[in-house]
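Each remark here refers to the structure printed beneath this line.
With one protein chain withheld, the remaining protein chains of the complex are depicted in position.
By letter and in written order, the chains are A, B and C; residue numbering begins at 1 in each of them.
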Amino acid sequence: MKYITFLIQCSDSKGLLAGITAFFYDNNFNILSCQQHTDLYTDKYFMRIKLDMSDLKMSRSDLEESFAKFAEPFKLNWSVSYSDAIPRVAIMVSKTTHCLYDILQKKQEGDLRCEIPLIISNHPDLEFVADQFKIPYYCFPMTKANKAEQEKQILELLDKHHIDLVVMARYMQILSEDFVKRYNYKIINIHHAFLPAFQGARPYMRAYEKGVKLIGATAHYATAELDEGPIIEQDVERVSHESSPEDLMRIGKDIERRVLSSAIRAHLDNQIIITNNRTIIFSS
Amino acid sequence: MKYITFLIQCSDSKGLLAGITAFFYDNNFNILSCQQHTDLYTDKYFMRIKLDMSDLKMSRSDLEESFAKFAEPFKLNWSVSYSDAIPRVAIMVSKTTHCLYDILQKKQEGDLRCEIPLIISNHPDLEFVADQFKIPYYCFPMTKANKAEQEKQILELLDKHHIDLVVMARYMQILSEDFVKRYNYKIINIHHAFLPAFQGARPYMRAYEKGVKLIGATAHYATAELDEGPIIEQDVERVSHESSPEDLMRIGKDIERRVLSSAIRAHLDNQIIITNNRTIIFSS
Amino acid sequence: MKYITFLIQCSDSKGLLAGITAFFYDNNFNILSCQQHTDLYTDKYFMRIKLDMSDLKMSRSDLEESFAKFAEPFKLNWSVSYSDAIPRVAIMVSKTTHCLYDILQKKQEGDLRCEIPLIISNHPDLEFVADQFKIPYYCFPMTKANKAEQEKQILELLDKHHIDLVVMARYMQILSEDFVKRYNYKIINIHHAFLPAFQGARPYMRAYEKGVKLIGATAHYATAELDEGPIIEQDVERVSHESSPEDLMRIGKDIERRVLSSAIRAHLDNQIIITNNRTIIFSS
Partner (left out) sequence: MKYITFLIQCSDSKGLLAGITAFFYDNNFNILSCQQHTDLYTDKYFMRIKLDMSDLKMSRSDLEESFAKFAEPFKLNWSVSYSDAIPRVAIMVSKTTHCLYDILQKKQEGDLRCEIPLIISNHPDLEFVADQFKIPYYCFPMTKANKAEQEKQILELLDKHHIDLVVMARYMQILSEDFVKRYNYKIINIHHAFLPAFQGARPYMRAYEKGVKLIGATAHYATAELDEGPIIEQDVERVSHESSPEDLMRIGKDIERRVLSSAIRAHLDNQIIITNNRTIIFSS
């Protein structure tokens, strides 16, 4: 079954829901699901509407034009996506494989709806994984001196491949502010700690030293401020005084990969609206 | 803020959402939240609508009559509740206090919206807790011989006190089929196991013998079939070979009370629709 | 069954375990459990030994003297406790009841092995709970001006009642450094966040603003540095964009009380050794 998904945000006002649902009904759509959220602090209203695409009797541009006209008086901020447009994802990695295999396996078994036309790394180490899955691998070694030039080339690659989403699957380089802004809210990073605890480097070692009883991982949109972007997903596992820093790293890998792929899935499925550096995540 | 909550179920058909939201808009209501669920197996449609009660400009019976008229052609199965009608809850207990204190404390601190006009038991042991909270305590000792008569008296008490919900807070007697039917889907029981595992007696001992690595608890509506009613909430905790049956009981108490009070809360908040012996639980 | 529990720490060296177990065997003890931990970073060795007290054929002071002699060449740092010496606990509260009821209920039902001779507060609000459980309630209102004097009086009360453990069950005052040092590693506090995230004030509001997907609570020993003492127990619950700050507070209460009582239990059961601002928590 094919879907059309609208994501909408605006100021709250009476009649919004009735108005929007009437619009789609008048255009002969079956509304498969309609989810809303009202932020009581900002009085903002958020909505996700999923339509049966087989009800679409006009062209996509006509639908969009028509909805744009409808949306204007309400000052709706909106976007639409069609489930037959498969998102194109670039994966960036460094040296560990757990997140990478997880994404590739899920994509291959049909649990992540996307294309993965390329894998980018700052190291040559994981080319063999790309080879296993027959995906082109591009290696851009990074030094302080060449970083700007290398990022420029990466951006060109992303452009050329029409990339919709960049996934930093334990890519251990900080992207420049310029890079991040070019793919605004289109870069998902996995941080190996339960943010806002242990921002920055060596989180497992710091978790060990602090003696926490749970360790976690956080998937978030990359923004100009390191590890400060909107949080998409988090999870934790219990550890104890018996867990060495190496144990924390190993236990953490399983958390990282499931948190990251859950975030990717929510993004690909158009479940996410960002507001005020927080995410609203509608169910799928 | 006061609410009006409609719970609706019907066969799925185009235009339902637009129609229902238009009805409330035309009657000048601000829709605070509108949640839906479609069961793809049975093609049934479920909805929970929450309205701002301050928008109510007619009498309640006029609203209900008007909605009944609207609902007829769609064959909607519906109910309505008003947040200023505080539900009246009877608690039934036997000898352990953990669920009882939890409910009383939460009610007292404003985390459960209800009245608790009486506590009923088959043992005198917990009268002191009722005294602490100044709630009348009724003791009906049960034998095979007197059970029918005692249940009759309990039912009269519940009637007299206009009880909306009966909570079996570790009440260790099986209610008769007649009793359960009189309070159809208005009795919540806590079973001290992760159903459908370990139905029936001595679940912690059986969990110990089986060597499970997690134990759980299940809150469900009581039905004529023991431990077979619609599940409302479940949770688990990790245990190990080091956990004795006594440890399981102790660990289980914390699971039981949080699962039970979470289920009570969902019921009191009109979040639950039952279909096909399963529960749909809308968020609050 | 009565126990003797030894907690031991020292530098690691060959033959420690054989030596210590031989000591107890030679003194005719059945070793019920013997747990060890080696910190590979500091090369320190930690041990908890539980003995059947019915094997004790000498006086307690003779046992301790004898063990002290044995311990000297190994430079063991050790303590011993006897399960028939019931620890005396003072609870400090402010205005919320959830942790307080939890502790009182568990103590009453035999799930926390302790005496609770008094409850101390900076507000009169919770005297009714103390009355319900017939425990003396002492109220010391705090101002900047009287804090030193009030703390002095509290310390005198604790002394007079031979208090072994002070539990800050959502006591919303910061204890002075002097106070904390007088009850060094004998004060357990519950912080309503997953430390080290959201140290300090208003953690639920800050968690809401940050948009975290899990909230937590942390029980730790109070030290001179606020919210920096050794962590004893932590736990989390899932929340979402739908959870208001009030929801976080309510959900958090259940986490707080179970984390706090789990930490109290571990302390009362002599399961904890502190090293390097971290806790080693042996199973019970």
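Assume contacts are C-beta pairs under 8 Å (C-beta built on N, C-alpha and C of every residue); 3 or more make two chains touch, one makes a residue touch a chain.
The shown structure was predicted, so the numbers you read here are calculated from the model rather than taken from an experiment.
When the full complex is taken into account, the listed residue touching the unshown chain is A:242, out of A:43, A:177 or A:242.
From the options A:14, A:98 or A:161, the residue with contact to the unseen chain in the full assembly is A:98.
Listed residues A:28, A:184 or A:283: the one in touch with the omitted chain is A:283. Listed for chain B, the residues touching the missing chain in the whole complex are 37, 40, 194-198, 209-214, 216, 230-236, 240-242, 244, 277-281. By the touch definition given at the top, chain C reaches the unshown chain through residues 14-15, 17-19, 21-22, 24-25, 28, 30-36, 38, 238. As for the chain not pictured, it touches chain A at residues 96-98, 101, 105, 108-109, 111, 132-133, 242, 250, 253-254, 258, 283.
Everything below uses one rule, namely that only the chains that are shown with their structure count from here on.
Over half of the residue numbers at the interface between copies chain B and chain C are found on both sides, making the touching surfaces mostly the same.
When every chain is reduced to the mean of its CA atoms, the largest separation from chain A belongs to C.
By number of C-beta pairs in contact, chains A-C lead all other pairings. These two copies of the sequence, chain A and chain B, are related by a rotation of 180 degrees on CA atoms, to the nearest 5. Chain A and chain C, compared by their mean Cα positions, are separated by 41 Å.
Distance between chain B and chain C, defined via averaged C-alpha coordinates, is recorded as 36 Å. Contacts with at least two other chains are made by no residue of chain B.
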